[in-house]
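On to subunit A.
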Amino acid sequence: MPLLDVAGLRVAFGDHEVVHGISLRIRPGECVAIVGESGSGKSVTARALLGMAGAGARTRSDRLRVLGRELGSASERTWRDVRGRQVGLILQDALVSLDPLRPIGREIDDPLRIHERMPPAARRARVLGLLARVGMPDPEFAAGRRSGELSGGLRQRALIASALALDPPLVIADEPTTALDVSVQARILSLLDEIREAGTGILLISHDLAVVSRLADRILVTRHGEVIEDGTADDVLRSPREPYTRALIAAVPTERPRGTALAVATSAPAAIPGPPPTGVPIATGSDAPERPPLLRFDRVAKGFSVPGGRLLAVDDVSLALRPGETLGLVGESGSGKTTVARLALGLTAPDSGVVLLDGEAWSSRPERERRPMRRRIGAIYQDALSSFDPRWSVGRILADAASVGARGTGRPAPRVEDLLDQVGLVASVARRRPLNLSGGQRQRVAIARALAAEPDVLICDEPVSALDVTIQAQILDLLDRLQRRRGLAMLFISHDLGVVRHMSDHVAVMRAGRIVESGGTEAVFAEPRHPYTAQLVADAPRLTP
Partner candidate 1 sequence: MPTATVTTLRPWRRIALPAIALVSAVALAGCQAAEPDEASGDPVEGGTLVYASGDAEPTCLDPHVGGNYPQALLAGQFLESLVSRDTSGEIIPWLAESWEPSDDGLAWEFTLREGVTFTDGTHFDAEAVAVNVEHLKDPATQSSTGYLAMGKVDRVEAVDDLTARFVLTAPDSALLESLSQPWTAMQSPAGIARGMEENCEAPVGTGPFIVGEWVKQDHVTLVRNDDYSSPPADAGHDGPPYLDAIEWRFVPDAASRYAALQGGQVDVIDNPQPDTIAAAEGDDVLTWIDAPRPGAANRIELNSGQAPFDDERVREAFIRAVEVNDGIDALFFGTAERSYSALSSAEQLAYSDEALFEPDLDAANALLDEAGWTDRDADGIRMKDGVRLTLRFPVSTNQSIPAEQSLFEQVQATAKQAGFDVAIELLDLSSWYSALFAHEYEIVSAPYTKVGPDVLRILYHSDSITPAPSGYFANLAQLDDPAVDALLTEAASTSEEAARADLYRQAQERILGGYYLLPLYDQQNSFLLDARVEGARTMPTVSTPTFYDAWLAG
Partner candidate 2 sequence: MLAAGAVFVMWAVATLTFFAIRLIPGDPAEAILGGPGSQASQEALDQVRRDYGLDQPLLVQYLAMLARLVTGDLGTSYALRTPVADLLGGQLGGTMLLAVLALLVAWILALGLSLWSTGRARVAAAVGEGIELTAAALPHFWLAAVLIAIFSTGLDWFPPIATGTPAGLVLPVATLAIPLAGFLAQVMRESLLDALQQPFVVSARARGENTTGLRLRHTIRHASLPAISLSGWALGWLLSGAVVVETIFAMPGLGRTLLQAVTLRDVPVVTGVVLLVALVYVVMTVVTDVASRLADPRLRQEGAR
């Protein structure tokens, strides 16, 4: 008997149907993955399987059986009995998926309290046992912590423990590793693997094929609320039938060398119109090592006060970014990458050492003098939306930036349409507000804004980590093309090794504020010298059919 047996599941909000008849089965010890991009209906599907599609949602199905019990028209009371006892749910980002105001012990205890009549002492022992099972060091201590007081990996473990509290036969994991560092992600995936080995059925939901490929026995590829491909993991990854599946696979940047396009050409315009090359000869990093660096960090250190001392976020960092070159900076969260970006942008001053722009003082200048030079360094952020004034339209944002680029140069400011065109957006986007754009479009607007001031250096801080893989691929391709065309120097910061490897000429690996290894990209990744780099490379998710 399958743990879960669903046929023809449809979910609609009002008269707008978002899931159009999904069918799937999960047997004990089996992991079935649903893969798709944002808006493909995967999360709604997961919730519908718990009877929680949301207020205003209508769920219909030909069959919806959990452990053989038909729940198609179950009451809320019946569903509550299913939830937590027969089906556990693991969500993305335990920081917000666990109540930040309650100790995790209480959160894990909840299913026990709700579904079982157990004396408190027994429940307590069970909670500690669960925490030990998911690999939480010092369960006693951890049980009293709140999610905000634990590291990302540990709190994700706690979230898993709360889903496993009553050993439900089926676990639904909705993007369980998104937003985690690669090494943590690898460990969480191993934990899920152990659970599956123990006989629990897992429904894994992710936008990332590489994550799914580690675990899944079957893969369902969904798009716009429909399953477009369904097969064993091997079949889907090795011989995808659908072009969309192929595009998804192609978009994974991990092992694609520099200079190859990631996005499948069907949806990209053939050529990117825009201003002709600025005359700077296009140079790849290895060609011109002798050119003086545009941006240079010389033994820069920056610390912050924390209780009980000072945290060195950036510790004795030296970097050189040459014209036309992309320098990748990779490291896990908290390693100091973002502080490097802020130092480069002159938003914060180093405690010691200097940052030089084009050989001239940059970090040491008073803000008043630095201000006119600022247009030479542009920036792209992870969360493009928050970098736009919510009241401004795209056109106003771009015109504002363009006016800065033209200031004092006597050149006419670039036209908004041209800027949009350059990043592959139609002119009508100018009238819209960023809030009403998709993630990819927003990031394109952000790029257009950064380029509008015609900078020499572009600082990209995790520019694609919030995007779906196919969109990520398009943005990376766009950045790559624009950089080559304009001869920009680019500092590319990411926690994603695959992305950095794909984009960078040189790479620097950062850990706890220090550069532990740097060099030519291929050299570093092919033969990492530092053990930390080696571990990072090993943990990076890749397609493993």
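Selection criteria: all candidates are chains of the complex that A comes from, given by their letters.
Quick note on the criterion: a contact is a pair of C-beta atoms (placed from the backbone, for glycine too) under 8 Å apart; a residue touches a chain by one contact, two chains touch by 3 or more; residues count from 1.
Note that the coordinates shown come from a computational prediction; the quantities given were computed from them, not determined experimentally.
Peer 1: Pick the candidate touching subunit A in this complex: 1 or 2?
Peer 2: For subunit A, the touching partner among the candidates is 2.
Peer 1: Within their complex, state which residues of subunit A touch candidate 2.
Peer 2: Touching candidate 2 from subunit A are residues 47, 50, 52, 80-85, 87-89, 91-93, 96-102, 107, 110-111, 114-115, 146, 148-149, 159, 162-163, 165, 304, 306-307.
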